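For this depiction, one protein chain was excluded, whereas all remaining protein chains were kept in their positions.
Up next is subunit A:
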Amino acid sequence: MHGRPRKAPKPEDEAASSAKAQKLRALQTQFFSFHHNKIYTKEAVELSAKLLEINPESYTAWNYRKLAVEHYLNLPDCNPDSIKSVLDDELRVVENALRQNFKSYGAWHHRKWVLSKGHSLIDNELRLLDKFQKADSRNFHAWNYRRFVAESMKRSEQDELKYTEDMIYANFSNYSAWHNRSVLLSALFDKKAEGFLLKEKVLPEEYEFIHQAIFTDPDDQSGWFYHLWLLDQTVTTDSPLLASSWPGHGSDVLLVGDRCYNGSAFSPFSALHSDSGSFPIVLYFNQPVRGVNSSTVTVECGFNKNEDLLWKPLSASNSQTARVWVAHLKVSSSDLHSTVEVSVGHTKGIISTRGFEYSHPSMLSFKVHVQPMERDSSQVSVAESISLREENFKVYGKQSEESIIDSFDQLIIKNGHETTASNWRFEALAKEIECFRELLSLVDCKIGKLTLARLLKAYDAMSYPFANKLVHSEEVLELYSDLMKLDRTHYQFYKDERSIVLLQKVTSSKGSLLQHCFQYKDSVSSAICGPICLRLNNLSLSRMGAFEKLLWVQMLDLSHNELQSIEGLEAMQLLSCLSLRNNKLRSLTALEPLRKLKLLRILDISYNQIGDHSIDTTRYVCSSPLSHSVGSELNRDETVTSDVALINNWEAFYIFKDFNLNQLDIVGNTIADEKFKSVLVKIMPKLKQLDGKLLD
């Protein structure tokens, strides 16, 4: 029950409770002896009922009763009448147990089990539920069970929807009722039931409904949750879409060997150094999908149909579902110029987490130019120190602007087919925005501000590719700044959100992006990186985002921010040089996304907080290696099992062993003592430079 204060037990209550415990103990001993000896006599079963009536949490007793029921049902003289009476007994015991404890998982589960036997009248269940749900309208056990009953008796979703409405009218502070409403509506949408065929017809009414709750009592959170669900229904298109790719459609890719980039007419967005003659193709979807493989995505290079191309999901967890997928295409060195065509989704099989098929087949085509390696120079290639310091950058020259502008548009895929179908989404969002502006003019409420920020962000995101501008980004940033001041408890959350909006703003237009593009020293001297360094330093970012627009970046400066996590960075497959200097990374595991960046050569994680805290409290933002394959990897690796120092630094081993780093800066972290550095050198034999010192 909700909203009832607890009372301190009185002395007589305590006496009663100890008497009860004594009685319970005696019952339990006897019960266990029956259970162990598989005695299912009437008396024994009766005893378990008594036990459950006092303590419905005794799961063993429920299981015993299940065994007893099975025992009776398997008796030779069993007939429909006796089955019914056995099962009715069970229902009665459950009901009594529920009276004792309405929230007993075991009791509810037992009831489901009994009903699944199919001999009991399901109609009675609804009556029982009505009674229970009147007593405690928010109890989620009852609501759960209600869904089970409604399904079993084939009660229509429309009827159940009406029921949630009645419950909400009685008291709208009812998370369970709102939640059930969202479940029912989803089912009706999926079924394309009559009257629920078009979301644009149903959702406005639901918005209208929830407004009543939000305006009546903005402090009540149950309504906001439902509103968030509605917002998601409005914003998310059913079928997944391709948001961006690298290389972009119509672009020219220049593959160069060592120090061969010569500033020719090729766009710096698509020139890439490659030792192996292969380069990554990155597909970035607007929502996580599965089923990206060589049959759903075909890649033709010249006349080669790369049927064995391996597509890998890039996600923090090791699931086979991801927004970003990568494959490495090897271009034969004999073809200096070739055209690559990537067709996405011409064969069915790419499916979103919500089960919708990718239904807008698209085609990317780009040209690849190979500049053969100059053997000589690669021989003399000494490790060259790259230092992302202010003095090493100059503003990206005007002379190159033209080529950037041309390339910029190629990065983003415009899904024209969605525009007309989405008009109602725009209208719904616009209406909501107006509505919440009004609410905020009445009351200063945090969740109202947060919702407005979300709405504006969604509106901008929806109109972005066509408007080429995030109209509301300043307002959204201000809202989050406001919230950071108003609600210190959730400061970090707002800051993360704000960081992402800021990044979206920076990457939204050529002009704003150019302000962050710098040329590293003399581009000719750079042997490793492309010529442009994207500098997102000093922006007090706590989170990275806008990856779909940053797939081309090879050199990234994120120094002097407040990053605690770099989740999502794995999408930036072209990264070869990354500075995370002066951030707030607190553990090595926070670096996990970097493991998937195969081209990364230079990494600066100096002056972070790695090792400050013995307990890694940021692990919630990055997936824990313990839950994945790290254990088995460790065991298989003999160098580890034989080396105590490595075992003690298993996290370092796990993170760094796959790196192909030339240069690493780790100074200024608690963890980075001489001993640790020696471990690092052992893990990464190819490392040439550590904290500015050349290694032998």
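Here is the rule we go by: a contact is a pair of C-beta atoms (placed from the backbone, for glycine too) under 8 Å apart; a residue touches a chain by one contact, two chains touch by 3 or more; residues count from 1.
As a convention for this text, contacts and distances are computed from a predicted model.
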Original post:
The chain dropped from view, which UniProt name applies: "Rab escort protein 1", "Spermatogenesis-defective protein 39 homolog", "Ribonuclease P protein subunit p20" or "Pyruvate dehydrogenase E1 component subunit beta protein"?
Top reply: "Rab escort protein 1"
Original post:
Thinking of the whole complex, not just what is shown, which of A:Phe172, A:Trp224, A:Trp311 or A:Phe656 touches the missing chain?
Top reply: A:Phe172
Original post:
Where the complex has a chain not shown, which of A:Ser33, A:Ser85, A:Ser156 or A:Thr216 is the residue touching it?
Top reply: A:Thr216
Original post:
Of A:Leu439, A:Leu456, A:Val476 or A:Ile655, which one is in contact with the hidden chain?
Top reply: A:Leu439
Subject >> Missing-chain contacts mapped onto subunit A >> reply: 169-172, 211-213, 215-218, 435, 438-439, 442-443
